[in-house]
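Step one of this worksheet: look at the structure below.
A single protein chain has been omitted; all remaining protein chains appear in their positions.
Here is chain A:
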């Protein structure tokens, strides 16, 4: 069903952003503790990167159908 597609995409987005944010945070904490003498900024940096990656992924996922030729919808017209 085409109307359920958007919902599925958004679900994927959220899950993906949660994973990325968590990973960013984790890596940030690790780097902050190990290399940067417990400064705050690597954590922020890691979180930001995670958020950015999640954002881009979500956007690309939502745009995906526009780049790939639509085979299901157009078959009715042909």
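The rule is simple: a residue touches a chain if its C-beta (ideal position, glycine included) is under 8 Å from a C-beta of that chain, and two chains touch if they have at least 3 such contacts; residues count from 1.
The working rule: contacts and distances are computed from a predicted model.
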So which of "MICOS complex subunit MIC60", "RT30 protein", "Meiosis regulator for oocyte development" or "2-(3-amino-3-carboxypropyl)histidine synthase subunit 2" is the UniProt name of the chain that got left out?
-> "MICOS complex subunit MIC60"
Touch list for chain A against the chain that is not drawn | 1-3, 5-6, 25, 29, 32-33, 37-40, 43-44, 55, 58-59, 62-63, 65-66, 72-73, 76
